[in-house]
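What follows is subunit A.
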Amino acid sequence: MTDKQSSLKRVKGTIVISSESCKGCELCISFCPKGVIKLSDRLNAAGYQFAYLVDNGECTGCAVCALVCPEVAIEVYRD
Partner candidate 1 sequence: MKLIYSRPKSLKKAAFHYCPGCGHSVAHRVVCEVIDEMELQDKTIGIPPPGCSVFAYNYFDVDMAESAHGRGAAVATGIKRACPQIIVFTYQGDGDLAGIGTAETIHAANRGENITTIFINNAVYGMTGGQMAPTTLCGMKTTTTPYGRDHVIEGYPLRMSEMLAPLDGVAYIERVAISSPAGIRRMKKAVAKAFQTQIDNRGFSMVEILSPCPTNWKMTPAQSWKWVGEEMTQVFPLGVYKDVMEPKHAD
Partner candidate 2 sequence: MDGNSAIAEAAIRAGLRCYFGYPITPQNELTEYMALHLGRRKGCTFLQAESEVAAINMVYGASLVGARAMTSSSSPGISLKQEGISYLAACELPAVIVNMQRGGPGLGSISAAQSDYFQATRGGGHGDYRTIVLGPCSVQELADMTMRAFDLADKYKIPVMILGDGVLGQMKEPVDFKREAPDVTPTREGALMGARGRASRVVKTFTSNPSELEEINWSLFRRYQLIKKNETTWDTFMTDDARLVVVTYGIAARIAKGAIKNLRAEGLKVGLYRPVTLWPFPDEPLRELSKNVKQFLVFEMNMGQMIEDVQLALAGQGEVSFYGRPGGVIPTPDEVGRVMSRLYYQKGLRS
């Protein structure tokens, strides 16, 4: 492993999606590089299927989802 790859060890990150703000536009899902966001079958109060994080530790906290989210519904945490 070159030096660069080793420094890319697991950068832990996570996101918090406000399920009530989400309007199910699925943009975060289509742009997430790790594909760790899915659309829930359940509906929020407004009747939208909301997005949620599949918590398998893959999220790197890159914030792309928050960047594209029109509803400012996603908060991003990172180590």
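Inclusion criterion for the candidates: all candidates are chains of the complex that A comes from, given by their letters.
In the analysis below, contacts are C-beta pairs under 8 Å (C-beta built on N, C-alpha and C of every residue); 3 or more make two chains touch, one makes a residue touch a chain; residues count from 1.
Quick caveat: nothing in here was measured; it's all calculated off a predicted structure.
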item	value
Touch assignment for subunit A within the complex, options 1 or 2	1
Candidate 1-touching residues of subunit A, taken from the complex the two chains share	12-14, 21, 23-27, 30-31, 48, 61, 63-64, 66-68, 70-72, 74-79
